[in-house]
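Heads up, one of the protein chains got dropped from this complex, but the rest are sitting where they should.
Letters are used for the chains, namely A, B and C, taken in the order the chains are written, and counting of residues starts over at 1 for each.
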Amino acid sequence: MQLEALYVAQPALTAQAPILAIAVPLIGACAAALAPSGRAGWMISVVAAMVSAWMALAVAGEVMREGVILYQLGGFAPPAGIALRVDAMGALIALLIGAVGTLAAVFSGHSLAAEVRPEKHTLFQAGFLLAQAGMVGLVYTGDAFNAFVFLEVSSIGTYALVAAGERRDRRALPAAFNYLIMGTIGATFYVIGVGFLYGATGTLNMADMAARLGTLDQNAAVQAGFAFIVAGLGVKAAMFPLHGWLPGAYAHGPSLISLFLAATATKAAIYLMARFLFEVFPDGAAFGDMFLQWVLAPLGAAAVIVCSLQAVFARELRRMIAFSSVAQVGFIFLGFSLANASGLSAALFYMTAHGLMKAAMFMALGGLAISIGARRLEDFAGVAREAPWTAVAFGIGAASLVGTPLTMGFLAKWQIMEAALAGGRIWIFAVMAAGSVLTLVYVGRIIEVMFFREPAPGAPRAKESPVGVLVPLLILAGLSLWFGIDASLPQQLAQAGAASLFEVRP
Amino acid sequence: MSWIATHFNYVVVVILMMAGLFIVFSSGNLIKRMIGLALFQSSTALFYISFGKVSGGTAAITLDAQGAEGQALAAQLDPAYVAQFGVEGVVYSNPLPHVLILTAIVVGVATLAVGLAIAVRVRESYGTVESDEIDAVSRVAAEQAEPAP
Amino acid sequence: MNGGELLILLALTLPLFAAAMIYAVGRMPDVRETLTLVACIGLAIVAISIFVRVGQGDPPALTVAEPLPGLAIAFRVEPLGALFAVMASVLWGVNSLFSIGYMRGRREARQTRFYICFALAMFGVMGIAFAANLFTLFLFYEALTFVTYPLVTHAGTPAARRAGRVYLVTLVGASVLLFLPGIIGVQSMAGSTTFTPGGLLNGRVDAAAGSVLLLLLVFGAAKAALMPLHGWLPSAMVAPAPVSALLHAVAVVKAGVFAVLKVSAYIFGPDLISTLPAATWILWMAAGSIVIASLVALTKDDLKTRLAWSTVSQLAYVTSAAMLPMASGLVAGGLHMVFHAVAKITLFMCAGAIYVATGANRVSEIGGLGRRMPWVFVAFLAASFAIVGLPPMAAMWSKFLLITASFGSGEWFTAAALIASSLLSLVFLMPVAFRALFSPAGDGAGGEFVRPGGTPVTSLVALCVTAAACVVLFVAVEPLADYLAPIAAVSFMETAP
Partner (left out) sequence: MTVERLADWLANTNPGFFILFAALFVPFARSNIVRALLLVGGPAVALVALINADGLSLNLSTLKILGYELVLYRPDSLSFVFGLAFIIASALVGIYSLHRRDAMQDSTAMLYAGAAVSAVFVGDLISLFIMWELTAIASVFQVLAPRSQDSVRAAMRYLVFQISSGLLVLAGVCMFVSATGQTQFALIAPSMAGLPVGVMDIAAPGAVLILAGFGIKAAFPMVHNWLQDAYPKTTETGAVVLSAFTTKLAVYALARYFAGLEWLIWIGAIMTVFPVFFAVIENDLRKVLAYSLNNQVGFMVCAVGIGTQLAVNGAAAHAFAHIMYKALLFMSMGAVLYRTGTTKATDLGGLHRTMPWTTLFCLVGAASISALPFFSGFVAKSMVMSASYADPALFVVWIMLLFASAGVLEHSGIKIPYFAFFGHDSGKRPQEAPFNMLMAMGLAAALCILIGVSPGWLYRFLPYEQVAREYLASDLWTAPHVLQQLQLLVFAMLAFMLLQWRKLYPAEAPGLILDVEWLWRRGWPMLTSALSAPMRQLGRWAGGQAGLINGMVGGLARQAFAPNGWASAKVPFSVTAVCSLAILGLVLAIALFR
């Protein structure tokens, strides 16, 4: 698929696409909050998310044609004005957020009824759109402080959304609270870091910041700023020992939120971290390399091994998959830590792959949760017989997670491993391989239970997911497969994104 | 000593920040944690504001140096200074940190509100806001859900 | 699309189509089984046409997709693959014939799933056989693992599930942990994974990197059951006999050794192999496998388990063949792959035939049974001779070539292991047939058959056909060897005395 040839909107619309992708969900959020009924809220949500995704696609096409897009809000030029700045990396992540958000919105029509109190549906949709707007904004913005604002906009939305899971599982409440505390600490660290950088450079525009940092001698403020930013974003991105909030939030929140967060939230934070690591901190920032090599890589490896093992032994299915997400973040960080274009490109590709497959898996579980309120792994025994399509979609996601050939996950792992080998990091390569095997073990457990075990007598019978769930689910699964065979779309964006970042730092 | 004197604002920021974080980490009470968090965020606010202040600087108001307001401002300033730099060269305190932190405070308030709301829900659901007790209840629930292997 | 592409496409889609059709008519056993047989015949015809084309020097090729640059799903048939495909497809037919008798005779559950998985397994095998590069091979290799998993756990018992888990974890684990890294290594060293006559890596790697890659790729092909990655094979014997017969004698394990042979012939090439210290290490491991597995087989009373251990030993023959720094070793390996398949499928079908007729599955239970099931045990006897490698059974030739090649390359211990294993195979296989045929009537001989009428006729025909094939191939070895010669031709002239 040639992205350059992709014209999905009128040029006039395309020109405004970046801001529309943010604004439409934001406005939608307001509208949804005021919507007369849950049904109406849902429709607003679907439409807004869809428009946002559409705009993201238009942006992606534009980025491939034009390179970096600069969009000046209100026509004020940076550094005084606030700018949106989209490169291929941002376009890719925004596209992921848009796509998953749209499918999640469609999915919410059925899942909310089962999981969230009816009177909260409109507010829930509002929160959801807020989160989506925040994330897209975070990805598109070119301003370090704005990024914080968007980060918090999306986070505040998600805190509330996680808490909304209390109807089904009251553990959602303390989980949401922990998430809130950790998230806020992380965000505040980030703000402090930005403050230091601002103090040192006098600008908040990331591009300017990068340019000025290049001319500055290293000083304590820059170094402290770096430390605060990566630690803060590490919390948001669920970097290994800072991931404590994640399993609870994913496992106990409503399935809509699990799927949306798993696919996008950590990705957005990782995206921001990548931006700082490879774009803002320039050439001379040897501590950046040291951080990659001595902190990010070991922690990534630890995440891969430890959290995969935790997933192996977890008994609640969603918790298992949540642990798996932390482990997968470890894979992505391993890709980053290679600190070269192929590593970054592979990591970006991996983020996309992971977003799609995790979304599919959580969505499938959400679909099943409509009929069986199951949590434990054993409760899913034999669901493949009652709900074959859902189970198959889950299976495809799981296969992609393991890295089965012909799925996107395989290509993702392949690229990181090849990059690791090319970079001479044999140990990263080995950790990747070991992590894949552990992944295989826990995924194998799930598949065995779902497909090859008889349901326990007297257990509630699963039903096939309703069409409203099945369609987005199959689209997600299909994307995992399609990109496993023809990966040109995410591949081009990832490569272009990585290349543009490393042009800054040749 | 002189270092402390010149950097006293940072010292205060750090003390506030540590106090806030300590409360967040050590307290089991959800409300107290929220208070700690608020303290922590406040320290950030202080941090921003303090480095935005330039000693001797004025408020950052764009004005016409030749107009009446400009003349009024010039009258307040040290004539030697005006002679050297002109009215255009007047030192402003950077306004941007204030603007930023205003935003940050809004965000912080929103966070606080959500957090407290959740705490209320926790209290309704669990009957307590002590995290130890919540954990204990959750663990019991978890063990009921998951028989020992 | 030219004829060659069409043939490859047919070979790949026919089993898939068959699987779909079998699913559709699953409620009508007669139609279902007729369909299976028709598909077998069709596939065999396609495979043979491809075989002939390759022999005429017109190898079919097909590129399906290229997910990432340099990483294509592509097919290109060479002699070894053509032979493998013919072997697998023909034996699929034979085995289906056997399965019909067996599954009906045992009144097994989930028969439709059984036939579907078999057809899918053939899809995997065809892909493996025709793969043009390591990546494609890997793709179908994994597919084969997954579609055969339901067959291993067919019984659905806890033991079967445990075996299935071992099966999956070992096979997929090894391929993820070893094989895939090996492929990625090859890709990054050579910029491609295409099978190249004479060896893709030849001249591109030093001894250390080459050794690591060789170890990764050989042990990664855990289907070849080289110790210490052999544990899945004996434990997979909980599966029904036809599964053991086709998969654990032919399709799956042969896919493993086939991969090893391909890697040896086309990724490394004999010239490179001869410089790699790892090849010698693997040879030692294989020699150990050969002897230890044979010794273990001696201690097993369960017939299929005993056969499985024998398979472990025999597969190590082929691995040894692939690792010998001698081009003729490759031909020996290719031949042994086929000859062993024919013999071992016979043995497993015999074991199944005994089980379906009498319910006996232990060596100690079959004394005197031969009087009532002469055909089965005569076939068993013939196949046992073939496993030992005695004339007039085809496997003699491959063993002869293999021992000659091991002496020729100075690896005397491989030859010693082969000799020792032959003797051990004799000791653990012969008594089975001898006791059944020549013991006075024992416990197992009295009473009625569990299944009235004993072994179903279709099953009987199947195993007699393969037993006869053991002998026929003895005479037909020369054309086969000629056919395979091109894979070794690159440096055959230098090493041949």
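Some observations on this one:
Rule of thumb we're sticking to: a contact is a pair of C-beta atoms (placed from the backbone, for glycine too) under 8 Å apart; a residue touches a chain by one contact, two chains touch by 3 or more.
Keep in mind that this is a model prediction, so the values were computed, not measured.
Of the chains on view, those touched by the hidden chain across the whole complex are A, B, C. Residue A:189 is the one among A:189, A:331 or A:483 that touches the chain missing from this view. Considering the full assembly, A:239 is the residue among A:123, A:172, A:239 or A:447 that touches the omitted chain.
Touching the missing chain, out of A:14, A:52, A:155 or A:178, is residue A:178.
If you put the missing chain back, the residues of chain B touching it would be 21, 24-26, 131, 135, 139, 142, 146, 149.
Across the interface with the omitted chain, chain C contributes residues 166, 169-170, 227-228, 230-232, 234-235, 292-293, 295-296, 298-300, 328, 385, 388, 390-392, 396-397, 399-401, 403-408, 415-416, 419, 422-423, 426-427, 430-431, 434-435, 437-440, 477-478, 481, 496-497.
Although one chain is not drawn, its touching partners on chain A can still be listed: residues 178, 181-182, 185-186, 189, 220, 223-224, 226-228, 230-231, 234-235, 239, 241-245, 286-287, 290-291, 294-295, 299, 306, 309-310, 312-315.
We adopt the following convention: only the chains that are shown with their structure count from here on.
The most distant chain from chain B, with centres taken as the mean of CA atoms, is C. The centroid of the Cα atoms in chain A and the matching centroid in chain C are 44 Å apart. Here the spacing of chain A and chain B, counted between their Cα centres, is 28 Å. Rounded to a whole number, the gap between the C-alpha centres of chain B and chain C is 70 angstrom.
Multi-chain contact residues of chain A (touching two or more other chains): none found. Within the complex formed with chain B, the residues of chain A that make contact are 145, 148-149, 152-153, 155-156, 159-160, 163, 166, 170-171, 173-174, 176-177, 180-181, 184-185, 187-188, 191-192, 195, 198-199, 204, 315-316, 375-376.
On the side of chain B, the complex with chain A involves touching residues 21, 24, 30, 33, 37, 40-41, 44, 47-48, 51, 96-97, 100, 103-104, 107-108, 110-111, 114-115, 117-119, 121-122, 125-126, 131, 134-135, 138, 141, 145-146, 149. Chain A makes touch with chain C in their complex at residues 402-406, 411, 413-415, 417-418, 421-422, 429-430, 433-434, 436-437, 440-441, 444, 448, 452-454, 484-487, 491.
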